[in-house]
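A protein chain is absent from this complex, but the other protein chains hold their places.
Labels run A, B, C, D and E following the written order; every chain starts at residue 1.
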Amino acid sequence: MVTSGNFWAFLSANLNHFLEYTSFGNFTIGHAVMIIVGLVLIYLAIAKEFEPMLLIPIGFGILLGNIPFWGAQNILVGDPGNMQIGINQSGSLLNYLYYGVSLGIFPPLIFLGLGAMIDFSTLISNPKLILIGAAAQLGIFGAYAAALAFGFQPGEAGAIGIIGGADGPTAIFVASKLAPGLIGAIAISAYTYMALVPVIQPPVMRLLTTNKERLIRMKPPRTVSKLEKILFPIIGMLFTCFIVPAGLPLLGMLFFGNLLKESTVTKRLADTVKGPLIDIVTILIGLTVGASMQATTFLTIATVQIFVLGAVSFLIATFGGVMFVKIMNLFLKEGNKMNPLIGNAGVSAMPDSARVSQAIGLEYDKTNHLLMHAMGPNVAGIIGSAVAAGVLLSFFF
Amino acid sequence: MVTSGNFWAFLSANLNHFLEYTSFGNFTIGHAVMIIVGLVLIYLAIAKEFEPMLLIPIGFGILLGNIPFWGAQNILVGDPGNMQIGINQSGSLLNYLYYGVSLGIFPPLIFLGLGAMIDFSTLISNPKLILIGAAAQLGIFGAYAAALAFGFQPGEAGAIGIIGGADGPTAIFVASKLAPGLIGAIAISAYTYMALVPVIQPPVMRLLTTNKERLIRMKPPRTVSKLEKILFPIIGMLFTCFIVPAGLPLLGMLFFGNLLKESTVTKRLADTVKGPLIDIVTILIGLTVGASMQATTFLTIATVQIFVLGAVSFLIATFGGVMFVKIMNLFLKEGNKMNPLIGNAGVSAMPDSARVSQAIGLEYDKTNHLLMHAMGPNVAGIIGSAVAAGVLLSFFF
Amino acid sequence: MVTSGNFWAFLSANLNHFLEYTSFGNFTIGHAVMIIVGLVLIYLAIAKEFEPMLLIPIGFGILLGNIPFWGAQNILVGDPGNMQIGINQSGSLLNYLYYGVSLGIFPPLIFLGLGAMIDFSTLISNPKLILIGAAAQLGIFGAYAAALAFGFQPGEAGAIGIIGGADGPTAIFVASKLAPGLIGAIAISAYTYMALVPVIQPPVMRLLTTNKERLIRMKPPRTVSKLEKILFPIIGMLFTCFIVPAGLPLLGMLFFGNLLKESTVTKRLADTVKGPLIDIVTILIGLTVGASMQATTFLTIATVQIFVLGAVSFLIATFGGVMFVKIMNLFLKEGNKMNPLIGNAGVSAMPDSARVSQAIGLEYDKTNHLLMHAMGPNVAGIIGSAVAAGVLLSFFF
Amino acid sequence: MMISTLLLTTAGARVPGKAAQEFSEKDPSGIAMIVIAMTVVFIALILLFLVFKYVARLYNIDARNRLRKSRPDIDFSDDEHIPGETLAAISLALHLYHEQMLGLEDAVITFKNAAKTYSPWSSKIYGLRRTPNR
Amino acid sequence: MMISTLLLTTAGARVPGKAAQEFSEKDPSGIAMIVIAMTVVFIALILLFLVFKYVARLYNIDARNRLRKSRPDIDFSDDEHIPGETLAAISLALHLYHEQMLGLEDAVITFKNAAKTYSPWSSKIYGLRRTPNR
Partner (left out) sequence: MMISTLLLTTAGARVPGKAAQEFSEKDPSGIAMIVIAMTVVFIALILLFLVFKYVARLYNIDARNRLRKSRPDIDFSDDEHIPGETLAAISLALHLYHEQMLGLEDAVITFKNAAKTYSPWSSKIYGLRRTPNR
């Protein structure tokens, strides 16, 4: 036993020592800024309902990832100062969970569930719409060129460009392979602009279209047979993967999920992949992507540039989609022409961009419902950006 | 900047180069055949409803696994040509998911869910039926001997024999331990013959039974108490695992799932293992087993032999089950005799073989319902083949 | 072919040899005792409904873990005698599943689901109650001191003390980090005393309170706004993790789950984490913790000591909670005083200890319902012991 | 670029137990295997059979005794099979009924799916349920 | 104390394919990439377009022929778009209805949650449903 006097000295020394372990002893301004970023995302998710399924996990993940702690620099297995707290420390919970992101496992699983949710009917009913989903990928490669001009490495530029695909899992997947350090910034940028689609797209759409074009009425889609719906995921997977095998993890899972749904004999499997499985993966991907966003890597010029490039890519993508419809109309005979106001929907950002088409369309003709027609390019845009992702991986991986 | 002339040359050279990356540049006849096999399985699953929960994932997995791509032979981590696409390439999605199969994790998890689905009541009510589930395992060891005669190694022969157990997860589990290279062929063979049970078994059953035997009426099963149902998985696990500890992963999980169900106090756990958990594992096991089936390993003489041996094992198993009932009848007094038409159900192939018993029984006596009696050997057959799997693992692992 | 005489000799030799592989050839008294322990737990779970969700998986896990088998000492990868059966053998199913426990992944996932189940309303409505949840942690550190006196190492003593937190996942998490060899004994001891809360707590509560105190009526809680409920998990996580970053895996996941619930915009995610996810993890954690309990490590003096220390910690914790309310009452003005019969609920052991408060309260005044007030300390106790766990990890990890 | 990958060993050729090696040499036709293996399978399931035969007997005696005590006026010796046959008929009926229900369920599902076709799910993982308030 | 950890390699800098290296050197502005990549994306989706255009035609011919055979009295040339427009209207209606339902669902959930507030769940993982019988 220590003597009483010594004891109190020892006690206060140790309590003091404990304070060094607290976040207060390891706090920096960077932590504060990141925590505010996390809180803002949570606020937007709840109060404005901006992508709550993603921004709440990401926002809370940012909070978790920016709790300051002692020994953050000790990241190796068995390192004496490694307390297994931070996402970069071997043996920590967040570190284990993040392997789903860094190994590229979570995004394809989300695509599996997504495939089981998507209805490709309008696309099958009017296959021309598929091409709009190709045209809108101009945003990806336009942003790629812009990113090169900003001085990013080619692989990084590709990962940044994919923001223009308006598809979270695709962006995270490509970034995990080509630019692991930028995953956080790319994911946040992608989700931000997806949420801002109703703000970004309308001016571009109005600028590029004439009044006459905006009033074009499109033929209602025909009813699609069950056989066609079953053939679509099978043929879709074979054709797109044959052209771009590197897109297989995303395209394969997307179409597999869709086959589980459309076959109708595997309904319970489709229900599980679009239910518990996608929920669990969504939570873990959001939380860990958020936690990976640290002040040192996130509060950089690169992040600002990525946000600028994200805006560029969305603008170019919208431009590409709308202009492509106008060009196609030159070759289509009267009665088959398409309303260019559905061109923006090729970006995907489902289902917001299709709703933008509907809203702008109604502004000019109260009885011209474009929603259903815009759903076609909308789902085509998902395929299109997964193909584009495959192209980028082929070149730069 | 390159000069304009150079630019177009460079462009066409690179587009050309890109074509080398596509599947068209890496296509072989083997890929074509395998893709057709996959399409046929999907067709059978949807149009004929042959095991859709399994054949759709396996069929689509075969498609995924046979998308030709450049650099397929580069399978090591960090290998420059490893594009992380194929199931054999370290770092690819399919490669990670396949660990659930190759490490023997998925099949026991399916047994966990299966246990939570099975009702052992008829078996408990008439314990003699358990022995039919033992007799039908003759198919396994008969096919083992035949496989040895075909020149397979002992371990491989054991894995092939297990097809006669008519139980997919057991076959995949044993194959993953004893003959990893044959998993695909063994799984497809097992599921094929399970689907063909209504074709294979009736002739054997008719051949081996007399008209008098086919008309035997069995005592209706007594009501089984809750206590007996709870004791069954506990005692069942202890006794079978004590005899064959190597069967523990399968038997332990099967009986554990059943206890979760029968205890009634863990209903929500039983619901989850027979719901989302078994669904997720079913999807992943099917998809990856399918993707592991490549032309080079699947389109071989060995596969043809495995299909022949599969048929042999189902025939012997049916023979074993029916003959065993006839032999038991020699020792049973009038009124307790069993109808040998339920012997085929010992193969398991649940619930088809029990339905075959019912259907053939009704042919000879419109009021003699054998379905309930056949459910006993049916579930006993699952236990029997898991025990047989344990024996094979004890000898050859 | 061997000759007939040789054949039978060979056969009997091999059948004999096979018997050596059975459990009968490897049986010890330790196996028998452990199997009885497992059976008793299953009996208590089903017949007495003591924590069935946990004790059935743990009990059955003990049975699985104590099936004797040949070669149990061969645990390394590729070791010829490693049959991949036991939980300690590399490559076995149980060994793989146990990584969720030994790497500290499962307990935080359970906290995620738990957070999505908990309602912090009463706590928010009357924040004083939070402090009772702090006071009851005296049990943890009291048992720590007692364990030191018994001769345990400091880390082990901390892990044993956490039993007094009355929270299974916390106990397993701390034990996995500080005393992996004691996980089984600590888990069983924690669950035993949690089930015995209605037996242990009442005498202490009666001893420490006067009749006048037991009749104190508390103000009914006010209605809590949605905003407060949303702020609670965010602020709760930030404040507790800032003080004790080492508690982040538990506290972070607990509050994250709660935010998923309270935000209301991520209801489907909350439903999944408190449904299929927590079910799957509960099954796997229970089964493997059970299977890790072997005679050699469980049937020891240490286990007996751990049970004694567990009782000590529950008694001290109850003492701490009740006495703290009495002390607080000295500083509270009439009308705001708290009934010390809710002090015991600070131990958590949810919701049993709150029910004990209600039951004892009704004994003295048939109209004084304490249940709602006791729910506050009850949920505060979960936070309190996760904080205490963080303190222990900070000191001893 | 740094790519993380789980390291996996495909641990070199496992050496099967010596006994097993010998065994397959001495039993090239597999006959010994069939005899031994079937014996083991039967032993395992015969044990189960015996236990539950005995349990059932205990249970039957017990149940009858209890019934006799409570209703001493009824003869329980023979009519025991009547509830069983009824049970069988009911089970079969329920079974067939359930199969019909499956068909019905499919119809309901089809209807539900039709209604959901353009429901608000999102490619941004099904995230946004309503248009953001600009 | 022994702590198990999954070993992971962050396999050193991956070497991008030689062609890719060269490519980015020869195409610093990214123009070639845009042309090649958009070409490939279009090829992939044009293939899909062609297949389903053809499939649709087959299906339409087939459906009309069948209809003509069964109802030779009706002219199918023009009115084919009517069910389509109806379909669109119905879909939209269902869509809007579904959105309303979501609001309703929220209300129901709120009520349910209120009821469940003090339901018997357990910190010991939600285990115990009733007070043990002492």
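Going forward, contacts are C-beta pairs under 8 Å (C-beta built on N, C-alpha and C of every residue); 3 or more make two chains touch, one makes a residue touch a chain.
Just so it is clear, the structure is predicted and the values come from calculations on it, not from any experiment.
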item: Among C:15, C:131 or C:359, residue touching the chain not depicted; value: C:131
item: Of B:349, B:370 or B:389, the one touching the omitted chain in the full complex; value: B:349
item: Omitted-chain contact residue, chosen from C:13, C:148, C:215 or C:359; value: C:148
item: Where the missing chain touches chain A, by residue; value: 1-2, 7, 10-11, 14-15, 17-18, 77-78, 80-81, 265
item: Missing-partner contacts on chain C, residue numbers; value: 77-78, 90-91, 96, 99, 123-125, 127-128, 130-131, 133-135, 137-138, 140-142, 144-145, 148-149, 154-155, 157, 219-223, 225, 227-228, 231-232, 235-236, 239-240, 243-244, 369, 371-372, 380, 383-384, 387-388, 391-392, 395-397
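Just so we're on the same page, only the chains that are shown with their structure count from here on.
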item: A-E or C-D - the one linked by more C-beta pairs in contact; value: A-E
item: Where chain A and chain B are represented by their mean Cα positions, the distance between them in whole Å; value: 38
item: Geometric centre distance via CA averages, chain E-chain B, whole Å; value: 31
item: Chain C, residues touching no fewer than two other chains; value: 18, 49, 52-53, 103, 177, 264-265, 275-276, 282
item: Interface hub residues of chain E, defined as touching at least two other chains; value: 3, 5-9, 11-12, 14, 16-17, 23, 28-29, 31, 36, 40, 91-92, 95, 129
